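Have a look at this one.
Every protein chain except one is present and positioned as in the full complex.
Let's look at chain A:
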Amino acid sequence: MGMTEAILLTIATAATPLLIAAIGELVVERSGVLNLGVEGMMVMGAVGGFVVASLTGNPWIGVLAAIALGVLTSLLFAFLTISLAANQVATGLSLTILGLGASSLMGEKFVGQAGKKLGNLDLPVLSDIPLIGPLIFGQDPIFYISIALVIGVSWFLFRTRAGLTLRSIGNNHHSAHALGIPVLRYRYLAVMFGGACAGLAGGHLSLVYTPQWVENMTAGRGWIALALVVFASWRPARVLAGAYLFGAVSIGQLHAQALGIAVPSQLLTALPFLATIVVLVLISQNVRATLINTPAMLGRPFVPDR
């Protein structure tokens, strides 16, 4: 395997958890809910996936457990912000702090243990094609799920009636309610989907990326995913591009260090957020495009009158 191949493969591995968490959050935000707890749900998924995989010996059951824990954590958020109309920003921040604490507690006995790695796909002939073989046919299974998620979410949002309904709720929940659309039910489902994606992204970290459990192993990736959604101005295809860009930056940073190039690592770590700020400035110039893509109800609780 050549150097280029290796770098490209690691970029894909680094980008996949960002992509999955961000695509989930994109659906949540399109419904008008801002869940800042992505980091918390992700780290819960990471610990849940690792612990269950270790106990059962089966990394696939670990993946399911990661998703389940992500959904469970998101349900807490959904109950507080949707049913009780609590402040979404404060609740989301609390969820992150809760997730980091609870995951440390749950994973305490598993720190430093060798984990179960989800194996890469290996198709006999196809994987041996130079360069594109390993890149397209030799990745880990979650990589393929992440690509399918982008296509699926894109199709769902812009080609199906349910997707149109979801976007309409994010655009104006009062109008949606007046038309008889069950606003709260859609938001619950969207938040749970976001939780499932964040959990899966966490599971990818502890079962594929670095098959072990370390406290706070998400290391801010949840925040990058949140920034990505804005960076992508709520478009699934742009989330894909952004995730790979940010993934490439984080890998480039490692190689730069190895080659002794003096780029401050802090600058590179800050890059996703700087890029997001630049994008925010740029999109605010185009008011019309912003209005079409930005969920106008983002972060605003809805209480139906009865």
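In this section, a residue touches a chain if its C-beta (ideal position, glycine included) is under 8 Å from a C-beta of that chain, and two chains touch if they have at least 3 such contacts; residues count from 1.
Throughout what follows, contacts and distances are computed from a predicted model.
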| item | value |
| --- | --- |
| Candidate names "Cell division protein FtsX", "5-oxoprolinase subunit PxpB", "Ion-translocating oxidoreductase complex subunit C" or "ABC transporter ATP-binding protein"; UniProt protein name, chain not shown | "ABC transporter ATP-binding protein" |
| Hidden-chain contact residue, picked from the options A:L131, A:L179 or A:A237 | A:L179 |
| Option from A:L131, A:A219 or A:L291 whose C-beta touches the chain left out | A:L291 |
| Absent chain, residues of chain A that touch it | 161, 164-165, 167-168, 171-172, 174-181, 287-288, 291-293, 296, 305-306 |
